[in-house]
Each structure stands twice: as structure tokens, then as C-alpha cells.
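Left out: one protein chain. Kept in place: all the others.
Our next item is subunit A:
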Amino acid sequence: MTEIVKVFLDYVNVFFILYLLVYSTFLFLSVTVGTSVLYKQFQMRQLHNELKHDYYLPISIIVPAYNEEITVVDTVISLLQSQYKLFEIIVVDDGSQDNTSQVLIDYFHMHPIDHPVHKQIPCQPEEFFYQTYRGNIPITLVRKKNGGKADSLNMGINVSKYPYFICMDADSMLQDDALENIIRPVMEDENVIACGGLVKISNGVTIKNGKVVNYKLPSNPLVCMQILEYDRSFLASRIFLDQFNANLIISGAFGLFKKELVIAAGGYDHSTMGEDMELVVKLHLFCRAHNIPYSIRYASEAICWSQAPTSLRDLMKQRKRWHLGLFQSLWKHRKLFANTKFGVVSVLSYTYFLLYELFSPFIELFGLATILLAFAFNLINVPFMILFFLIYAGFGALLSLTAFFARIHTQNLTLCLSDVVKVVGLCLFENAGLRLILAFVRMTAFIGYKRGKHQWGRIKRQKMSIEL
């Protein structure tokens, strides 16, 4: 029996060494590439390598909202502070149970209007429309029957009048140059059909006239750890994969799309929780299937500030939803799996998301079970195991710090000494503690999972630090 277990554990060892080696290499490469890209962009900004023009392409900004009475007005205000000149704002109230529509109507003195809808993609019926203007910028409010975030975005697309649209969350704020920066890849390359922006955590940040006037790490350690995690993952899965046109995700919090193609591909999918990822994967498939030359880009200078969950409960709910969304997107487009016809999107991105995002909690659980098995048969070297764990956690922590500081330096943000100490202290715990907790959450995400349920991710909202 011991011999069998020994052989089994030998195989497990080889598997885990390879698994971790590939992961570490990917992470290392992505942080290195991401950091160098950030520094290069910083140098380009300093040396006026820019495409600055008075008039850009017109953009429709779609803000889906569900029970967002606390934040929705600030979000619209932040949009109005943009340096960009040609855009419209469409807020889609997805049958909120609070006063989301009313606060907007009151604050912006909106008027009812019978707005015709060009229904090019299916969505729930509208209940009413309100509209107003701020200068030349139309602000349209659509109140519709509840149907979920994807459904609201589809309604926004149907109502929009410009050839490019931006989706963003109702709890997010854009920097004043964010629109200019997110459209820039379209001006550089005619084949760009979508472009993601950099989503950063707004807790602790004060924004005035669309500019960050005070950047301080929040006192809540959970939020600080999420900041580290965001920086690492944005460098890893966004900037790195961007080098190969292989991004599978454009965050729902801030992304730009070519409307014509999104409509041709069928719009957002109502049946998935990860509608943002599903759309991007679908666009890859659609363009390749129809031989459309395309590029899906990532603009790290287009910055959107979004609220992060402040309690572990909210964070767990959010991550559970993200994991289910990931599963649904990967399952729905499973023909990408090991399909060389789809090139790097299949071989690199799909495989990465499958093995290191979707399956990782189960693989980690399997690892823990084999540790217990090895214990039971006295086949484990405990000091080495601890050393290995510490090295692994230290490795992750160092990469997180590199990513974090690279972002701070290249965006001209300044940190006080106490914040630096806080970050250094928390990066270890983020890697050794929070990561494990979130792995458990992702593993249990499927418990109570119901297909086709239209859900909005709810976290406790706070008033944003925005100064007019």
C-alpha cells in the first residue's frame, strides 16, 4: 500500500512542480513585461508621444445601474468633467428598487421624453425615458424592466447613437483624460474593435475635476490587499496578454467597443454572470470565424476608479460571482480549448484561464489532500514543505510589490512612508492568507448555483470622494 501511495505521490510531485513552474514563469514574465510597458508609456508621455486632438470620435457611454442611488449622480458628474468633447451619457436603470432614477432626474433636472428604441439586440422593455443636456452632452435615463446587467447594457447599445460605446459601472469614476486615452488605440490602428481601461480601487482616493488630488491607501487592510491584487493581475493578465492580442477580459467597469461588431456578434449574453468576459471571448471567435482583421487592446493610461468591497462577506460574494462568470464563459466557448485554429487565444489565454483561474482552487484542494495523505503515510518533509510555502508566498509578494510600485511611479502618484510600510506588510498576508481564503470561495462558488439567473453583484456602496 505504501508503495502505491509513494508512486502516486511521485507523480503528484512532478505535476505540482510543473504546474507551479509554469505559473511562476507566466507571472514573472507578465510582471516584467507589464512593468517595462508601463515605464515605456511613462517615458512616451514625458516626451509628448501623443495623439492629442480637439475632436475625436463620438462615443456613447452606457452606465447600467441597479440600486445605485448613492453613487450614480457622482458617476455622471465625473463623466461630465471629462476633457473629451463628443460623447453622450446613457444611464440604464434596471428596475431598481431604490431611487436611482429619481436622484438623477432631480439632480440634473431631467425631462420625460418618448424615446424611440432601435432594438437591434434583444432586451427587456423600457418603462420610461428622461433626458437633459449639459452643454452639448445629452444625458439620457432609461428605466427598464429588471433583466440583469447584460440586459441593461444591451438596452444601452440599442439606445446609443454613436459608433463606439463604453460600458462602465455606476459606482465608478473616470479620470478626466480617460476617454481620450481609451479611444487612442482606435486612432492608432483601424482594426481595434475593443479596448479595456485600467480599473483601480477608488477607496481612499479623492478626485477633483476629474484629477486625483489625494492618493492614500485606505485604512481597511482588506481593501489594501485588493489594491495589490488588482495591480498584479492587471499587469499579468492584461498588459502581458495585450502584447499578443490575446486578452480574454475587458473589465465591465470600463471598456470601449465598436458597436457595429458587438451587435453583429449578438450583444451581451443575458445567461452568464461574467458578461464582460463572455463578450470579449465571443468577439475573438466572431472575428476569426468571419476572417475580420481585429485587435482587442488594453489602454493602461485610461484610468477608471471603482469601489472595492470593504467587508469579507461582500468580497466573497463578488469573487463567487466572478468565478461563476469565468466558468460560464469558458464552458460556453469550450471549442477554444486546445484548438490551434484560434492561435494564441486558445493556446495561451484560454489554457491560462482554465488551468490557473478556473481549476486552480480544485488543484489547490487536491494539493492539500495529497499533503494530508503524505502525512498519514509519513512521506512528507515538513521543514521543506514550510520552506517551499514561504518561498512561494515570498515570490508572490515580491511580484505584487513590483507591480504596485511600478504603477505608483508611472502615474505620478506619491505615497507617504506609512503607506509604503503598510503595503510591504500586507503583501505577504495577501499572498499567504487572502489568496487561500479566496481560493476556498472560488471552490465553493458552484454551491447553490442556478443557471440563467439574472443577478446583479451587490456590494455595500459608499459615497465617492469627488470634489466639484
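As a convention for this text, a contact is a pair of C-beta atoms (placed from the backbone, for glycine too) under 8 Å apart; a residue touches a chain by one contact, two chains touch by 3 or more; residues count from 1.
Please note the rule applied: contacts and distances are computed from a predicted model.
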Missing subunit (named according to UniProt) among the choices "Exodeoxyribonuclease 7 small subunit", "YedE-related selenium metabolism membrane protein", "ABC transporter permease" or "HEAT repeat domain-containing protein": "HEAT repeat domain-containing protein"
Which of A:Y56, A:Y268 or A:W322 contacts the chain that the document leaves out: A:Y56
Absent-chain contact - pick from A:M44, A:I292 or A:A369: A:M44
Which of A:A338, A:I391, A:V421 or A:I437 contacts the chain that the document leaves out: A:I391
Subunit A, residues in touch with the chain not shown (by the definition above): 14, 17, 21, 24, 28, 31-32, 35, 39-40, 43-44, 46-51, 53-57, 109, 111, 113-116, 118, 131-135, 186-190, 384, 387-388, 391-392, 394-395, 398-399, 401-402, 405-406, 409
